[in-house]
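What follows is a short report on a single structure.
Complex shown without one protein chain; remaining protein chains in place.
By letter and in written order, the chains are A, B and C; residue numbering begins at 1 in each of them.
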Amino acid sequence: MFSSGLFTETFMVHAWMGGTMVAVLCALVGFFVVMRDSAFVAHTVPQAGFAGGAGAVFLNVNPLYGLSVFAVGGALLIGYLGTRERNDVATALILVAALGTGALFLGLTNKYATGAYALLFGQLVGVSSEQIVTTAILSLICLLALAFLYRPLLLASVSKEIAQSRGIPVRWVEMCFMVIVGLTAAITVPVVGALLCFSLLIGPTAVSILLTSSSEKVMALSLLFSVLTVWLSLILGYYSGWPIGFFVSIIGAILYLAARSIKLFRYKTRALFPHHAR
Amino acid sequence: MMDWAAGKDDPVLALDNISVQFDKRCVLKNVNIRVYPGEFIGLIGSNGAGKSTLLKVILGLLSPTQGTVQVGGPADGKGERLMGYVPQKLFLAPDIPLRGRDLVALGLDGHRWGIPLFSKERKRRVSEILEAVDAARYADAPVGQLSGGEQQRLLIAQALLTDPQILLLDEPLSNLDIKSAYEVIQLVSRIGREKGIAVILVAHDMNPLLGVMDRVVYLADGKALMGQIPDVFRSDVLSDLYGYPVEVLNVQGRIMVVGGRNFENNGYPREAICCESNEVL
Amino acid sequence: MTADRVRGERVKNKRVNTNMKDDDLSYLKVVRKTGVQGRRVEGRGVLLAILVALTSISLLGGCGTQSPTAKVTPSTREKSVLAVGAENEYADVIRQIGGKYVSVTAIMSDPSVDPHSYEADTRDASIVSKATLIVQNGLGYDDFMNKLEAGSPHSGRVVIDVAQALGYSENTANPHLWYKPETMPKVAAPIAKDLERQLPSEKPYFEDQLTKFNDSLKTWHDDLNQLHKAYGNTGVAVTEPVADYMLEAAQLQVKTPWGFQAAVMNGTDPSPQDVKIQQNLLIDKQVKVLIYNQQAVDSATTALLQLAKRHGIPVVGVYETMPPNHTYQTWMEDEATNLLKALKSGVSTETLK
Partner (left out) sequence: MTRLGELLFAPGFFQSAEVTRALLLGSMVAAISGLMGVFVVIRGQAFIAHALADFGGAGAAVAFLVRINPVWGFLTFGVLAATGVEFLGKRAGERDLSTGIVLSVALGVESLFLYLDTHYTGHAGAPMLILFGSIFLVAPFTVPIIMALTVTTGVTLDLIYRPLLLSSIDPELARIRGVPVQAMSLIFVILLSLVVEEGSLMMGALLSISLLIGPAAAATHLTHRMGWAMLWSALLGITAMWMGIVLAYDSFYWPPAGRGWPVSFFICVLVLLFYLLARLSSQRSQVKVRVARKCDA
């Protein structure tokens, strides 16, 4: 069914590993991103990494360090500045400021610096084995931290007041979550790029919440969708030679539309039998 | 109504001489409140009277400038654990991935670190409490799509699962229609009585509470008065509290609190609270 | 685990086979990660346990049946070396040296590609993973090649990094090295060397081709000499530093400030002072020709082109990668000729046919 290179070529093996890890991480972090209505943050944080990359090129250090510093720093700043109501404004301004700083670094660099742009795209077919190891370790750390924060974070996302009244250090929990988002971006962007990082954070959970409302099921479903999306994209990308990013976002969109129509259908049946629906 | 003071020497909540000052403005002045197990207390006051500040003090989210707060027995330091809190309203997107059941379960262990482990006990307690608040019907629907009254019930169930000695409800009635408001009050008072939980219910309108309240805390201008309804709603007492003449009128079996001096203000009283009651005071 | 160990052993065997005299290649960046992968996997076994679980399915599919990298050893492919040029001009040079004995792929391939936003796809990765000879520019111009190579480590692969081969430091500002007349001979020689290593029996052929290639550059060099003699020190304006090395070789004077060139190259906003200088170059006719990057036309470039036309200054479009229907030599010759035409008779040439 599949030509053998799909699973045996070293770069494809690396792509499967890296892609799967990133898909798992993004699906779980994405659950909370959607829960907290932070789609914009998920878009911003990976992009803020660009400025870090540009800065690293300017200072002649490893772009990955720049990326990590700016992604985590940007996430923390958003967490610090953003209140619940005006979160989007703070996020937008942080994004703009980060990109502006990127422009400065690019502008001051004398040499060819478009490697900073390359950071935004990532290279799923160019993942080294060292990168696999770092990705694995950092993903594990992120997932453990997320598991540790799980219940308080969930409660704080539902109602800050209740969480505070229960003695949860809400501010601290939220900041930790922002660090997790920043780290996720720093892990994911070099593997699949800023665009896919964003798609994977938002897409699978957005699809899942249309199908079920139980937290656990949403998480399980989005994990499934996320991993499936990446795998399918890898297969399609391998045979067509088209960019994997395109497939990930298009599969995400198709899943989303499908889920929406399922929901619409269910809604109509529910209207006919109102008491059996739930 | 139950006899609130009989045989219960230890208050479950004691506020002594609480004052809160922001800059130079006094928001609360020497407030003294004692709440005993099983009581239903209405915390009544108009906007700006200091209700939310008092609430924050009780919850331990705000330390008062002066005075002491004691929750539970005298030696118990873990105030917040003994307090079930029901916020005014949830601000949730309609598609938030959370069922009513999940929300209620957070009452059980939402403050603990780590992932919840599946246990039958946990499931049983959640189902039990959902039955108790009569919310089992919509427990599997997304929280964001429920009505205000339905959300309110879930929040109450959530708060009850913390095994509180005090249930604190912040203006639960302000977003509800008359029928839901009535149901929520009945529910809370029934559960409070059954389990011996003290209920503090914040409201700016005391009408719906009159049948179930044991005592009332009346807040005006940062000052608080606590007592039974006939003791508080007296012209001399309230005049003293407001610092200007107020009259409590009994019109056809109803109580009206009418601001005295300001009748010249277009013929309307500046502040009037109209109380309805079956009891003749 | 098994699969990796098997691969590690095979890799070791292969090193014995391909062990060659490479003393004179010592100035090249020769990537030969022999056996490294096998050892690393064993060393970090604990850390990788999770990953192995994740990918066991995919590995199972492959380890028993087929060996991933053995497919393209020279002996199994009828004396054909699989080679990759990161940019198509380098691929073209490999093709010219290797002739029928190489199968060359350009990653940034025909017709033309802008490297600014290049993202490699699975086919590129697949080809890189199999190639035994790779030529890439370096200087951050084709960073994706490093990633692709790291993504599929390969023992017998020789990577010629042109910038390193020519001894440029990492801080070299202008990465468009192939416009420098002396670059390609210095690239062609190691290519020939490596091909000889891989196919020792065809050594005379490769040497012959190398000589032919070096000789064929003469026309272009002559054109540049002609430019130098007739128009040495003539002022020219550019948008990007694409063809700067060629202009320098002809001793034309690039009057555009470097700040402007770098800003356009990196896609940031040029400073107003630089813009003013650049525009005045055209308005006051301080330059005889405007040379622009045909492949990355943005609004800033458009504005300059219109200005140049208004003031009767000819424009010459140059290409960042080799245009279709050209070889490296004809491409360079054509651009030099176009430049000459523009200087001589004020004729604009925007595209190469």
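What to note about this one:
We take it that a contact is a pair of C-beta atoms (placed from the backbone, for glycine too) under 8 Å apart; a residue touches a chain by one contact, two chains touch by 3 or more.
None of the values given here were measured: they were computed from a predicted structure.
Within the full complex, the residue among B:D95, B:D140, B:E183 or B:D205 touching the omitted chain is B:D95.
Considering the full assembly, C:Q295 is the residue among C:T234, C:Q295, C:Q329 or C:T349 that touches the omitted chain.
Checked against the hidden chain, the listed residues A:V127, A:V179 or A:L195 yield one contact partner: A:L195. Across the entire complex, the residue among A:A42, A:V57 or A:A71 in touch with the chain not shown is A:A42.
The omitted chain makes contact with chain A at the following residues, 34, 37-40, 42-43, 86, 88-89, 91-97, 99-101, 103-104, 106-108, 110, 117, 121, 195, 198-199, 202-203, 206, 242-243, 245-250, 252-253, 256. Mapped onto chain C, the interface with the missing chain covers residues 108-109, 111-114, 116-119, 121, 257-259, 262-263, 267-276, 279, 294-300, 302-304, 306, 319, 323.
Note that only the chains that are shown with their structure count from here on.
In the absence of chain B, chains linked through touching still make up one piece.
Relative to the centroid of every protein C-alpha atom shown, the closest chain centre, again from C-alpha atoms, is found for A. Here the CA centre of chain B is 74 Å from the CA centre of chain C. Note on chain placement: the centre of chain A and the centre of chain C lie 34 Å apart, centres being C-alpha means. Shared contact sites, meaning residues of chain B that touch two or more other chains, are absent. Interface residues of chain A facing chain C in the complex, by the touch rule stated above, are 2, 4-5, 7-17, 20-21, 57, 60, 103, 106-107, 109-115, 117-118, 121-123, 125-133, 136-137, 140, 193, 234, 237-238, 241-245. On the chain A side of its complex with chain B, the touching residues are 31, 34-35, 37, 84, 147-152, 154-155, 158-159, 161-168, 205, 208-210, 212-216, 218, 278.
On the chain B side of its complex with chain A, the touching residues are 59-61, 78, 80-81, 83, 85, 87, 90-93, 95-99, 101-103, 106, 109-116, 137-138, 140-143, 155, 158-159, 162, 168, 170.
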